[in-house]
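FYI, not all chains are in this one, though none of them got moved.
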Amino acid sequence: MFYTLEQIVARFGGRVMGDPLVRVNQISTLERATAAEISFLTNSKYHAQLVSTAAGAVILGEADADATAIPRIISSNPYAYFAKVSALLNPLPVISSGVHSSAVVSGTAKIDPGASVAAMATIGEGVVIGAGSIIGEGCCIGDRVVIGAGVRLYPRVVIYHDCVIGDNLIAHSGVVIGADGFGIAMDEGRWIKIPQIGRVVIGRDVEIGANTTIDRGALDDTVIEEGVKLDNQIQIAHNVRIGAHTAIAGCVGIAGSTTIGKYCQIGGSAGILGHLKIADRVVIASFTLIGKSIREAGSYAAIFPFSKMEDWRKNAVHLRHLDTMSDRLKKLEQLTTSKGHKV
Amino acid sequence: MFYTLEQIVARFGGRVMGDPLVRVNQISTLERATAAEISFLTNSKYHAQLVSTAAGAVILGEADADATAIPRIISSNPYAYFAKVSALLNPLPVISSGVHSSAVVSGTAKIDPGASVAAMATIGEGVVIGAGSIIGEGCCIGDRVVIGAGVRLYPRVVIYHDCVIGDNLIAHSGVVIGADGFGIAMDEGRWIKIPQIGRVVIGRDVEIGANTTIDRGALDDTVIEEGVKLDNQIQIAHNVRIGAHTAIAGCVGIAGSTTIGKYCQIGGSAGILGHLKIADRVVIASFTLIGKSIREAGSYAAIFPFSKMEDWRKNAVHLRHLDTMSDRLKKLEQLTTSKGHKV
């Protein structure tokens, strides 16, 4: 399916420079784009690639409007514009509605006629599934789960009983929503289990990456607010609340009862301890453990910088003696000052 | 289902203060509890919440026995008491025994008539499943696996061939038990695979969180002793042994052939290198890598403290020069002493 630049601009705004009738049917990188494809430049420092690209058209920011003669769309946010054009040129496959004959669906489930349940899926008692939602192959939906409209569960997602899923959730394969939180109490030398009777409640427009796990609450609910985007292999413990439009990269772990603000960004493999509060618009670097609440927006980090093994060995050994080093430094300062010098 | 405080104490011990005929049917937090609910206080510093709670009853430790006039149960271990009351008020759903018609079960499997096998499950040759065990939807049980009594596998657990599962295991969705350990040998520029011919052997009363993986042994077995509690997304490599009643938080990785003692507690995202021995009752902080054996009970840590990005940048740069700093400090000390000062 081809679109002219004119048609694209009519849909998404921005303005055309050069021939508005140029037609494209796919989006690609500057290096690989062909004459039938549109590309984009989101960072002026890659200007050089504009010279050599074979793209039929490009999406540029205002600052780069005159950087090429290639037919182009100028947008104030070329990265978001690229996302929209890509979605236009790559529509999701249409999945026909209805329940596959191999699926096992409880008689008390209410599945919208416009929804789709794929092969090998199981749907529990009292489940509700909204219009246009797609339950992938082998998904398992527990009793009384409520799923909104326009939801897409890829194959083998599990949702435990009683959880609530907002409209337009995308959950990738291997996601587990609502497994028991890690609640145990020591009693005469044995751990006893604390029943996890809360739910997971997920707002609208959330995406959850492959093999990510979100535990149900111990007493109250675990809550993922609207617009949250979670990458793969994230672990969210019981009673966590994640604020709207927060984005979290892969392999992050968030311990129990922590509340994260809105519009936060958390880097890969970071961690946040339990019972903390993180303010809105906090940015946390990859590999950083947050061990105290953060009350102020801003960027935070705790990365140990890597080096060649032999350098690391020489340096790291002193980490166990920083306190002594500090004491020795203090003593030297006192000695030097006591002799009449101003320090 | 309602219980009076009197009935609860008859079952679990402790003593009632105030009206013993108060009836409760659910457990809740102090903030949210209603008159039909019982709550609990496990930390005296939250005393203030006792004043404002609407709970019909509370569970308290001895020290707090007189902190409120609300009808209450006094226990020497209020947290464990809370766990027991919650289990009483929130019984697991009864699952009827029998094999679902869609399950694929080998003719040589021996499934106790009191066990349950859900839809889409597959059960291999020679498998044994004990009384009261529940095999969830889409679980896959490999050939010759032996599963004890009272086991609960949530949907989509995989157990590879020949593994042995003790009574009362709870395994959450996405758990993989018995996949091949990571054994490879370099041979003329190519890795060749080392067959993993050990098993995973799991003791009684173990719980395993969602998407956790436990690899089978290379030659001998990987062993999880009784009462071990594992959170989500933990990776346990081949030939690891985890001692009884050890509890491990989410996202921890334990490398091959390491032995961990009894009653250890390991924080989230921590790691333990291979071929180590960790003593009983060792506590390891979150995000800490253990690179040497630990022979003594106690708490251990290695967390880089986080700070604002700009402060981190200023400070972290010196980590690559700690050795030089140490040398310079030594030189200054020598200089100062050589001039006749005592340091």
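Going by the order they are written in, the chains are A and B; count residues from 1 in each one.
We adopt the following convention: a contact is a pair of C-beta atoms (placed from the backbone, for glycine too) under 8 Å apart; a residue touches a chain by one contact, two chains touch by 3 or more.
Bear in mind that the values here come from a model prediction, so they are computed numbers and not experimental data.
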* Of the identical chains, 2 are shown; go ahead and state how many the full complex includes. => 3
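Definition applied: only the chains that are shown with their structure count from here on.
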* Asked: Taking each chain's centre as the mean of its CA atoms, how far is subunit A from subunit B in angstrom?
  -> 26
* Asked: Any idea which subunit A residues touch subunit B in the complex?
  -> 102, 104, 120, 122, 138, 140, 143, 156, 158, 160, 174, 176, 179-180, 182-187, 189-195, 197, 211, 213, 215, 219-220, 233, 235, 237, 251, 253, 255, 269, 271, 273, 283-285, 288-291, 298-305, 307, 311, 314-319, 321, 325, 328-329, 331-332, 335-336
* Asked: Okay, in this complex, where on subunit B does subunit A touch?
  -> 27-29, 32, 77, 79-80, 82-84, 86-87, 90, 93, 100, 102, 118-120, 136-138, 154-156, 170, 172-174, 205, 207, 209-211, 227, 229, 231-233, 245, 247, 249-251, 268-269, 286-287, 303-309, 312-313, 316-317, 319-323, 325-326, 329, 332-333, 336, 341, 343
